[in-house]
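Left out: one protein chain. Kept in place: all the others.
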Amino acid sequence: MELKGLVKSNEFLTSQRDVFQLRIELNREFEFKPGQFINVYCPNKVLPRPISIADKEGNIITLLVRIVGEGTDFLSKTKIGDRVKVIGPLGKGFNTSHGMDKKVAIIGGGIGVAPLLGLRKANFKDAKYYLGFNSEGILVEEFKKVYPTTITYLTEDTTVLEAFEESLKTEVYNFVYACGPEGMLKKLQDILQKNKIPGELSVEKKMACGVGGCLICTCETTKGKKRVCKEGPVFDSQEVLFSE
Amino acid sequence: MELKGLVKSNEFLTSQRDVFQLRIELNREFEFKPGQFINVYCPNKVLPRPISIADKEGNIITLLVRIVGEGTDFLSKTKIGDRVKVIGPLGKGFNTSHGMDKKVAIIGGGIGVAPLLGLRKANFKDAKYYLGFNSEGILVEEFKKVYPTTITYLTEDTTVLEAFEESLKTEVYNFVYACGPEGMLKKLQDILQKNKIPGELSVEKKMACGVGGCLICTCETTKGKKRVCKEGPVFDSQEVLFSE
Amino acid sequence: MNKLHTEVFGITLKNPITVGSGTYGFGENYKEFYSPTELGAITVKGMTMLPREGNSGTRGAETPGGMLNCVGLQNPGIDVFIKDYLPKLKNEGNIVFANIAGKDIEEFVEMAIKLENSQVDLIELNLSCPNVKEGGIAFGTSGEMVGLITRKVKEVTGKPVVVKLTPNVTDIVSIAVAAEQNGADGLTLINTLLGMAIDVDTGNPILGNVFGGLSGPAIKPVALKMVYQVYKHVKIPIIGMGGIVNERDALEFFMAGASMIGVGTGNFIDPMCPLKIKEGLERYLDIKGIGKITEIVGLAHRGGLTDGK
Partner (left out) sequence: MNKLHTEVFGITLKNPITVGSGTYGFGENYKEFYSPTELGAITVKGMTMLPREGNSGTRGAETPGGMLNCVGLQNPGIDVFIKDYLPKLKNEGNIVFANIAGKDIEEFVEMAIKLENSQVDLIELNLSCPNVKEGGIAFGTSGEMVGLITRKVKEVTGKPVVVKLTPNVTDIVSIAVAAEQNGADGLTLINTLLGMAIDVDTGNPILGNVFGGLSGPAIKPVALKMVYQVYKHVKIPIIGMGGIVNERDALEFFMAGASMIGVGTGNFIDPMCPLKIKEGLERYLDIKGIGKITEIVGLAHRGGLTDGK
């Protein structure tokens, strides 16, 4: 769906000004599942940039974005009232029914917390967030507002995985939702397999079209190549085959 | 000279909003002759855009620009406080000493009035402006403030030439400065030749470097090919050979 | 009257706009934006005899004004296309151009035979894929080979056959002429330019396949030059593509000599791109007072628009 967006607010979330929260009012309502994304068109770049819908209230979506290049830099400089073109919602989000009546762990690394923010509204019976950041937390209060037990680590992404693994000695999780750097997801996959915990992971790939037409974004899975933009970005936790 | 510019003001001069006046404060002082130009770097384009310095007061230069494509469109959208990169002053301006103690006609067509604005400060003993516009005048009051006899035609560029030619029946001009579309300059060249009036014309060519290095901007002259950015943009009125 | 109406390759098209093979899947992905039947024709993803998984590793990279891809002809194979995709596309009323890439002459012939009995409207021979080991670009760099494959395919099909050429050659004219002399009904110009990109933070090539095909606005001047050059030397119609993202780009290609144009990377830059081009062309013809799009084909060879227009 082609959407016209209007910037409602744009503010940095970190003291290094590398992560910002962008709120965009869209010209249409739509249903959205956490884990789904939009493609944002940046006039200084050829291809659109895929960004997770972190949250949504009415017509207003929230994006959490880390500046890593020219596209995200452009977005960081948009001002209230600026127009942005967007298509979406795209992809397959998290299946929240899997975790509904279970004990759920939600694990995020770095800017990978973005698609997990929406999960705090999923009304899981019992859920706990494990969030890891390299230095500074992102919207940690927001997570804690709903899930006061949220645990954050301001060190390496792996530390949060160690904490999660440690917790498995005393706690039982029935389902895991996660997003983060590939290395982290790969390690998590091993932990989940070893402990026979089912889950869903949101993965990232370079994209072009975002709608399934170009086959740029494929990842390896146990069932052959799949398109991250169409069959993903959320996959069953044991389905994705990460490269070495 | 590489210069850092800061937009001081930017306003449309025509009701169709196709011509705007941009005032830029530069980080250095420099001497300038009317007819010289600067290269403005537009981040959305590969090559810089050559724009005449219409006026200058202290470190602040005035540009008069018509929107014809993406580069000029970008400039039209700059806001007070925006930074622009500029090199200049470039090229050879009008030689005002030629007309100093003579009766001078200054003839401009359309946005070609830009480099002529500065000439109003040249203290010519006796000068008259002939300005032609397709529909709406540009800064006509500014010209009239100094030269109340300024004549403007809000029709075709050629009409102003007819008026000028007509005036030659009763008046004697000793020197002419002109800038405008190529077709207009070509006709003017003929008129000047027929009437044996010396003058200088400012011409335009597609440019790349603006400093004489690439040889993109050459025009044909009676003395072979010359670079508009270096030996021009102002040439002796009979020197330029216009194509058919 | 529809000013964009075009008769070409013996097919009646509501407009001369198609898409670049491989940028539009099998027509299903852009349906939520507009009905593919609004296009003159859909050119589907390049197909091979057997299903292919394509290349591993990173398959795309943005470059200044363009992008690189090394998808490597991932596709479900021609049988699945004919069984699962084609009937649906035809039922919806689409004109369908099938892009095929054989790994040898026999495969091209076999695929053409399969398509001969299908509802496909046109066969586009992909002699120019830069991202596969066998066949592909190697075929397209030899006029002899291009001629031979064209002739063999023409022998087994009555459908119009269009040959898609690679720009990575010294002399595209001789290859285009070889295709024409061997019975090609048309030419598609151009496939991607070969290119690469390196991640300077790691010191390694970005693409899994090291090299990839460069497409998008960056290559437009090269594509346009080849269309212009080839138009001078052949009589068969040309489908022009390479960096077309708006109606002015499309007009350049028509004026250079293309009878149809294709939008490839433009679909990624704006999903509505082909439709916006359609509307833009109509607007242009109206403003210039030109009756039909076909009047401007090759105009740049004939002194351009006359004063009246």
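Note that the chains take the letters A, B and C in the order they are written out, and that residue 1 is the start of every chain.
The rule is simple: contacts are C-beta pairs under 8 Å (C-beta built on N, C-alpha and C of every residue); 3 or more make two chains touch, one makes a residue touch a chain.
The model shown is predicted, which means the values in this text are computed figures rather than measured ones.
When the full complex is examined, the chain removed from view is found to touch B, C.
Within the set C:Met111, C:Ile149 or C:Ile296, the residue that contacts the chain not displayed is C:Ile296.
Touching the chain that is not shown, out of C:Leu89, C:Ala256, C:Cys273 or C:Ile293: C:Ala256 (per the contact rule at the top). Mapped onto chain B, the interface with the missing chain covers residues 1-2, 41, 45-48, 85, 87, 205-218, 220, 224-225, 230, 243. By the touch definition given at the top, chain C reaches the unshown chain through residues 63-66, 68, 141, 168-171, 193-205, 210-212, 214, 216-222, 224-225, 228, 243, 248, 251-252, 255-256, 284, 296, 299-300, 303-305.
Everything below uses one rule, namely that only the chains that are shown with their structure count from here on.
For the pair chain A and chain B, the distance between mean C-alpha positions equals 55 Å. Computed centre separation for the pair chain B/chain C is 46 angstrom, with centres defined by C-alpha atoms.
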